[in-house]
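Below is one structure, written out as structure tokens; comments come after it.
Here's a slice of the assembly, chains where they normally sit.
Chains: A, B and C, in written order; residue numbering restarts at 1 for each.
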């Protein structure tokens, strides 16, 4: 069996597995609930209801920065979608993909034993980080709430990091917690945002939810959000706003282009050109430039 | 109508209200789920399934300290039930009661509007801190996950603090977040544990769960846990371990009593008496004392 | 000479001294500038132009809390007038008075020598904390920017603290820096807000301004602001808003009074009464109560 075929098969298997797994978690959203909470999603969905921002938009998003999202979201009432304070594995490599969310909580034996009984009753193995990792799809970013934990809060080491890189086709990882094997991971070409690196293995926690809303710092992340990480931090963009953010970013890029071109001419003070030109002739010049460049970009 | 009657009535009203409210939250446990996860609870339950540690045991717990719980729980596999780092309103006043849990998450407009539509469709008002507070029962401790938020993370000011004090019959409050009106609250005689005090009102958050498992620092708190706060921090004790912890605390109290009595005699080095006496005669003396005192206590 | 007379005399002496001192500082506001920047001040002024909130309003302000100021100022565009994170000397004792501001900067010899040459040329002694302290008036609160400095950032020890208490008639002290002699100071009955206590004397700084705008944390404090400190933190209220804040606080007090009265009746859920009653009859009852009580208060 060649690889593509086998992947297609395993995706199907996972689609079947997902609802079963859900019944062995503490918190779950049914497919119906997930659709209700993300009803404004304009795109297709995965079989479990998770919004699927199209691949083409993911590619376009690689040209954006956090500032360009910031320019749109707060004005739409989304003031809590940005988080920073991470260590960034490869600061020069943009993180873009669809949020696949996982939540852990501190272990307590009574709850843990119920969760594992349910899993066994359904013929599943022990619920752990790998149960979630094995459900990842190409284009996913694994978003993990490990409540900032260092020792024992290590979502993956280099072997599973490698697996995620292969499975998500270099999607990425955001963990409010830690990773281990930083040495090995540093040599791998997938973006990752984490709080700490620590040599311990994941421990003293229980998996309490997959593809439910999770909190990463000051952000409520929904499954299917478009995750965008740059040099500064990570943005979680609701699907219904993705197109608008991207269109606005095009304008910003052109504005930057024109602004620097004018600065290069050396004839102007910054305030004559930026934020926007005061002189009507310059203003006209900019508007013509913007129109022309937008047309060029949209043709592609 | 006199007060007791009216309270009895409103309790009934609330019992009816609870499942309705649940359908307007992001995370919910059905009554069946709550019973399954707390299946080891040896006591009665509230109508919504929440374990109800008896009032008599709550009274006995007022004589315990965090150390006495620590002496039992880790040995039973419960290593994550203690949290500190709080500001304590009245350090000399013990906090004891049943956990009533509430969770907030950072607001995002798409989710928030679904939650409020659901609430309105069911004839409920806006979902907020008061919706939860109005469900409190005598003996409850309000346990709130506001993810450490300061500005806008103020669960109550002095008016609602007063209401909680009246309704819970001086139960108490634990908030991983803040309070406001510290000046007014300082004059009220209910125990409270909080991270900060700030003059802002609660804002920029959405209520996402009532009586679900919540995380307070490094603890997974279940609705119905026995909450115990002393000079140092707060313990969340699973119902199935309450009796055992209390019995062991009796032994510890008697051991302390005897140890200090011997220290007062001034004839011994600390290591001859404490942790346990080495000398067989002293050991016998202690065991007789323990037996006698336990009998006296148990008679009460 | 009796004390009152001598004080009157020394006030005059200080009024004469002030402009002279000003010329030996790095930053100064002329009387004209100070009046221009505080042009909305509705009250009298000190000889140097500093607004003088009347004594009667200072007395009324003793009944207010930070929350009651917060309820008014942000709505007027004043979002940066509150600062917390202080150690509070006497948490139960309200701080109220007129801001007398002092600024220090890290010493550098070239600047320092110029400042002191200027001072000597004018027959003044070395410019230091006492030069400022000797200018304090009854009702003043000394507000000091020592940029959070601990070692060497001690504005006063117990002797000068005692002097301030006597001179300001128990005004108070707010220092973004430290104090020393905490033991001695603890026994004195004047409110104080400080970052640290440290046994060193003030050192390695130079006095750079008296009664100029200073920054205390996130607040720009103007000379003559009404300073209000409670259990939580400190508010700096512009003179033009003092009356409005106080009037609104009266309404809040009455609202609290009525709300708790209703809670005491035990007939209502919190949301039926608070923030405001939903039931028209209750609403009417509250409005009548408010009107009656306001009249009683205003009569005093």
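We take it that contacts are C-beta pairs under 8 Å (C-beta built on N, C-alpha and C of every residue); 3 or more make two chains touch, one makes a residue touch a chain.
If you're wondering where the values come from, they're calculated on a predicted model, not measured in any experiment.
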Original post:
Total copies in the complex, given 3 are shown here: how many?
Top reply: 6
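Please note the rule applied: only the chains that are shown with their structure count from here on.
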Original post:
What shortest step count links chain A and chain C in the network of chain contacts?
Top reply: 2
Original post:
Which chain is most remote from chain C in terms of Cα centres?
Top reply: A
Original post:
Could the interface between the copies chain A and chain B be described as same, meaning over half of its residue numbers are common to both, or is it different?
Top reply: same
Original post:
If you fit chain B onto chain C using only Cα atoms, how far does it have to rotate, to the nearest 5°?
Top reply: 120
Subject >> Whole-Å separation of chain centres (CA-atom averages), chain A against chain C >> reply: 48
**OP:** Find the geometric centre of each of chain B and chain C from their Cα atoms only, then give the gap between the two centres in Å, rounded to an integer.
**Re:** 39
**OP:** Between chain A and chain B, tell me the centre distance in angstrom, where each centre is the average of that chain's C-alpha atoms.
**Re:** 36
**OP:** Return the residues of chain A touching two or more other chains; collapse runs of consecutive numbers into ranges.
**Re:** none
Subject >> Footprint of chain B on chain A - complex, ascending >> reply: 26-27, 36-40, 76-81, 105-111, 114, 147, 204, 206, 208, 212-213, 215, 218-220, 222, 238, 240
Original post:
For chain C, which residues count as touching chain B in their complex?
Top reply: 65-67, 69-70, 82, 84, 91-92, 230-233, 256, 259-260, 263-267, 269-271, 274
**OP:** Spell out the part of chain B that touches chain C in their complex, as residue ranges.
**Re:** 1, 3, 6-7, 10, 125, 130-131, 133-134, 157-160, 162-163, 166, 180-184, 186, 197-200
